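Removed from the display is one protein chain of the complex; every other protein chain stays in position.
Entry: chain A
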Amino acid sequence: MLHSAISRLASALSMLFVVATLVFAIQVVIPGDPAELLLSSAGSTPTPENIAALRVEMGLDRPLLQQYVEFLWGAVRLDFGNSLIDNSSIGQTIATRLPRTLELIAVAMSIAVAVAVPFGTHAALRAGGRLDTAGSGVSALFAAVPVFVIGTLLILLFAQTLKLTPAGGYADFGSAPIQHLSNLVLPAITVAMSIFPIIFRMTRSSVLDSLSNEWVRTALAKGLPRRAVVRRHVLRNALGPVVTVIGLQLGILLGSTVLVEFVFNWPGLSGYLVTAVEQRDYPTVRAIILVVAAIFIFINLLIELLQMKLDPRVQL
């Protein structure tokens, strides 16, 4: 157990290293000089002096290997340098904004799991019944609407028409907790709705699969009450795939909250990223992507370890 956990950790770290290398390498591989690209995006043709100055600022004049090592060493110390736009510390901005994104994801995921897992379970236990049909209909509907469309329509309905919630924005929890929460409601529900179909469907099919296992018959044959059979021999075994899909979604959400944060003006990591992309602030983009990929890999590692805990047969 400990041995395989350590080997998983090593594999995750090596994956992280590959990702970091890749993020660094893209800048080298892409044709054109990043400094020139950056300056020309402003519209005017940059002078060679300007380009040379920016190259020095970006460290592009140094040997490639040195740049690479400095980048990696910086990443290890969570020092990603300064933004090309306003010269602020990238690491610090990430530290302020990341928790807001994580908060949104955590709340949305809790809502989605709290609704979709029981719903999916009951749909599977009464497969073909009314609840099942309703659940499949709802998830087909939600799956068809892109997350930013859900967000926009929710704003239209709850903020513009019914005037129940703010249309967007952010307030610090410490100084205005109620305001903070009322700002959180719509984006969280938006994200929750967008992942509901995935968790619902996975729960449903996993429980259905689990139901047809022979040990369910064994459990029934020894006279366990129905509830105990469902809890101990159906749900417990159906958990694995559901946990996996939740973990996968957590990772994907780190990216797709970009849209929701943009819709609701939620000043999380993603808004920072979009601005950085628009301004071609390459060091910032690079840092954010590296941090997110690291979290993503870390979540995957957690899921794998959890799977080992859930199913004694899994030896990774």
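Rule of thumb we're sticking to: a residue touches a chain if its C-beta (ideal position, glycine included) is under 8 Å from a C-beta of that chain, and two chains touch if they have at least 3 such contacts; residues count from 1.
In this text, contacts and distances are computed from a predicted model.
> Per UniProt, what's the omitted chain called: "Dihydroorotate dehydrogenase B (NAD(+)), electron transfer subunit", "Oligopeptide/dipeptide ABC transporter, ATPase subunit", "histidine kinase" or "Isoquinoline 1-oxidoreductase beta subunit"?
In UniProt, the chain excluded from the picture bears the name "Oligopeptide/dipeptide ABC transporter, ATPase subunit".
> Which one, A:7, A:47, A:89 or A:218, makes contact with the chain that was left out?
A:218
> Which listed residue (A:60, A:145 or A:171) would be found touching the missing chain in the intact complex?
The one listed residue touching the chain not shown is A:145.
> Please output the residues of chain A touching the missing chain, sorted low to high.
15, 18-19, 22-23, 26-27, 30, 37, 41, 124-127, 140-141, 143-149, 152-153, 155-156, 160-161, 198, 201, 205, 208-209, 211-226, 228-230, 232-234, 236-237, 251-256, 258-259, 262, 273-274, 276-278, 280, 282, 285, 288-289, 292-293, 296-297, 310-313
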